[in-house]
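Only a part of the assembly is drawn; its chains keep their places, and the rest are absent.
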Amino acid sequence: MLEIMDTPFNPGERLNAFSEKCKDAGAIASFIGLVRGQKGEVSELRLESYPGVTEQGIEQAIEQAKKRWPLTTALVIHRIGSMGVGEPIVLVATASKHRRAAFESCDFLMDYLKTDAVFWKHQIGPDGAKWIEPREQDYQDKNRWS
Amino acid sequence: MLKIYYFGRLSDRAGRREESLALPVGVNSVSTLKNWLDTKHGLGGALQDKSVKTMINQSLIHKDIVLQGDEEIGFLPPVGGG
């Protein structure tokens, strides 16, 4: 399940709805990413996607995760557009009978989203705007799975 | 018509996020199109940067390709969300 949206979403409500659908799973791992930044340093984050391409890439990553781990189901919700500090950017949730599978697949999907998902991040602060690209650590995290 | 998209920092550089244009005279491939756009928008070689990927009709290309003139072309600097 994938949703890319340009309006805020409620991670807790989404996670509850997800849990409702996979009660026989037992183990649900999730990750919430919030727009980080000390007040004053970052005032806004803008995320851009390539409609069609972005969705296809994430759907493929979800399929890879399902092949690799015994998942009941997986959910990715990702914001695009303009966000303020503290707002959720991303929710990933994975459900399995097995705790390890849930944790690892959630971790895997986050690594995909950080380095390979087709988004561009524009950070706007008092000193102007800059484009944020993945850090070396993000690429290293991602290489754990290959 | 070609439909061209500039993403991320390339849109700042090109001063636009997209444009439509007919295949210019002398342009028949991705590589010649990149050179032509570089001159037209004064991109300083930004499209030639190794980190920039090219998509034709939403598929990544890994070598130069002949253009028909009706393609959707995306220029993608390094991606990352989350």
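Chains: A and B, in written order; residue numbering restarts at 1 for each.
In this text, a contact is a pair of C-beta atoms (placed from the backbone, for glycine too) under 8 Å apart; a residue touches a chain by one contact, two chains touch by 3 or more.
Note that the structure is a prediction, hence the values are computed from the model and not measured.
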| item | value |
| --- | --- |
| Displayed chains are single representatives; whole-complex counts | A x2, B x2 |
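Definition applied: only the chains that are shown with their structure count from here on.
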| item | value |
| --- | --- |
| Geometric centre distance via CA averages, subunit B-subunit A, whole Å | 28 |
| Contacting residues of subunit A [partner subunit B, same complex] | 33, 47-48, 50, 52-53, 56, 78, 89-90, 110, 113-122, 131-134, 138 |
| Footprint of subunit A on subunit B - complex, ascending | 5, 7-9, 12, 55, 58, 74, 76-82 |
